[in-house]
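All protein chains but one are shown at their positions in the complex.
Presenting chain A:
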Amino acid sequence: MVAKFDLNDDSVVVIIGTGAGGGVLANELAQKGVKVVALEAGGRYLPEDYLNDEWASFGQLAWTDTRTTSGDWRVAKDFSGLPTWIVKAVGGTTTHWAGASIRFQDHEWKALTNYGKVDGANLLDWPIDGAEMAPWYDKAEEKLGVTRTGNRPGLPGSNNYKVFEKGAKSLGYTQVHTGRMAIQSSDDTGNRVACQQTGFCFQGCKWGAKWSAAYTDIPEGEATGNLEVRERSHVAKILHDETGKVTAVEYFDKDGKLQTQKARIICVAGNTIESPRLLLNSASEMFPNGLANSSDQVGRNYMRHVTGSVYGVFDKPVRMWRGTTMAGIVQDEAHHAPERGFVGGYELETLSLGLPFMAAFLDPGAWGREFTSGLDSYENMAGLWIVGEDLPQADNRVTLSKDAKDQFGLPAPNVNYSDHPNDIAMRNHAYARGVAMYEAVGATRAFPTPPYPSTHNLGTNRMSEDPKLGVVNKWGQTHDIANLFISDGSQFTTGAAENPTLTIVALAIRQADHIASEMAAGTI
C-alpha cells in the first residue's frame, strides 16, 4: 500500500530528489519504518516507457531547465546551456547511467595527505576511509547486483570490448575485464532479467537488467507503506524556524501550484547542480548566504571527472553499438604515480554512442570532410571513455545567475569550470594511451574527442572534518543545521578515479542507518 502523508505532518523525513542518493535513502529509511515523503521534479517512467532512440530518450528524460555556463572548459562553448547530462525523472540519473560500479581505492579517500598540496587545487581528505566504507560497499554491491562481486559472473565481452581488450593487452595492461557492472549477468544471480545486449544502456534499460532506482528501490520503498513519492514536484525553497532548524519545504506541484510540506528532517539529493542551488535559493535574513553556508563552500569545488573519449577506426566492421555500452575496463592507470606528470589516476572504459550522438559529440562545432570522414567509418569504430580524478578548485562552482531564471522564475544555476593543469596533463596522457591501444590492434586512424556535458557531477557540498572547510560532516549532516542532510554526489570531498554512483549509494545506505538511529535516540 502506497503511503499518503499530510502536508502538515511534521514527523516525516522529506527527501528532495529520487536518484542514486535520494532514491536509495528513501527506500532504506522506509524499510526501517521511517515515514518518508520524497519530492521529485520529474515524472515516472518505467522500462516499457524507455525509448531505444538517443534524442527521443534525451527529450523524454533529461534535465533541460535553464542553466548557464562559464569558465574555460570546452563544454561552455559547445553546449553553453547544457553543462550537464542529468535526468529529471523518478529514479534520477540512474535511468540513464551505464552501470559501471567500482569502489574508491584506499589512498583516494585521503587525497590531500597522499598527493600533497597542489597549487590552485582545494584538496582535502575525506573524514572517512576505505575501512569505514568497506561494509557499506558490500551492501551497495549486493543491492545493485554488481558483476564480479559476490557470486555474480562478469558480463560477456562485446565486439567493442574485444577490440579494447586486445589493444590493452598488447600494451601490457593486465587489469582488463568486462567491468563491475550493476547489470544482471546471468538468469540465476539476482531477480532482474539478464542483459540482452540491447545496447541502449544510456537510454534506460527496457529489460530492467541494469539497476535503476526507478524500478527497484522506489517501488520496494513504496511497498512498505512508509514512502510517498510525489512526482513532478519541484522544490523551490527550504524553510527554517528562528532557532535555525529546518521545518518545511516549498515546492511547485504537478499543476504548478506552490505547496508547503512540513518535515522533521530534510535530505537534499537533487544532484550536484541543483542541491547547492536550492541551498543558495533558500537564503533568508538569518542565513543571507544560503542555508548551511557559513563555510562559504556551498557550490564550490565542483568536480566532473577528467573525461574525454578515444575512437579507433579499423579497416573492418566493429559495430560497437551492439551490446552493453560500458562493460569493459582497464584499471592499470588508476593508481597514483606522479612520475606520469600528474597526481591521481584514471580508468579507461569501453563506450559506444549511436550515430546521432556520435555526430553531436565527435567534435562539436567541427564541419567539413575531416569531420564527416570519421563518421563515414562509424561501422568500423571502437570507442573508449576516460574517467579520471579532477582536482577540486574553489572557483569551479555553482552560483545563482543574476539574470537567467527557470520556468518557475527561480534564479537559474551558473556552472563555472576551468581545467586545472593537472586535469589537462592527465587527459593528454589518457588520450595518448587510448590511441596507442587502438593502434596496437591495427587502427587506420585513432582520434580523441572532447568531454561532453558532465554526467558525473560532484563536490559542491563537500564533506569535511573541519566545519570551516566543507558543508557536511561524515554522515552528510550539514555542519550548520542538525536536521538538514545532503544525500547525493555533492557530498564528495574529492572525486577519485572511479565512476561515482556505487559510492553515492554506499553513502546513502550508511546515512539511512545513521538517521534512523539518531531519530530513535531522539537526537534529531
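Note that in this section a contact is a pair of C-beta atoms (placed from the backbone, for glycine too) under 8 Å apart; a residue touches a chain by one contact, two chains touch by 3 or more; residues count from 1.
One rule holds in what follows: contacts and distances are computed from a predicted model.
J.: Looking at UniProt, which of "Sugar phosphate isomerase/epimerase", "ABC transporter permease", "FAD-binding protein" or "Twin-arginine translocation pathway signal" names the chain we cannot see?
T.: Going by its UniProt entry, the chain not pictured is "Twin-arginine translocation pathway signal".
J.: Among A:Arg152, A:Lys206, A:His456 or A:His479, which residue is in contact with the omitted chain in the full complex?
T.: A:Lys206
J.: Among A:Gly33, A:Gly120, A:Pro153 or A:Pro317, which residue is in contact with the omitted chain in the full complex?
T.: Considering all chains, including the one not shown, the answer is A:Pro317.
J.: With respect to the chain omitted from the figure, which of A:Asp72, A:Asp376 or A:Asp466 is a touching residue?
T.: Within the whole complex, the residue contacting the unshown chain is A:Asp376.
J.: Check each of A:Arg74, A:His107, A:Arg148 or A:Lys162 against the chain that is not shown and name the one that touches it.
T.: Spelled out, the listed residue whose C-beta touches the missing chain is A:Lys162.
J.: Among A:Leu258, A:Met286, A:Ala337 or A:Leu355, which one is in touch with the chain left out?
T.: Answering carefully, the residue with contact to the hidden chain is A:Leu355.
J.: Give me the chain A residues in contact with the hidden chain, please.
T.: 52-53, 55, 156-159, 162-163, 166, 195-200, 206-207, 316-319, 321-323, 354-356, 358-360, 365, 367-369, 371-372, 375-376, 378-379, 441
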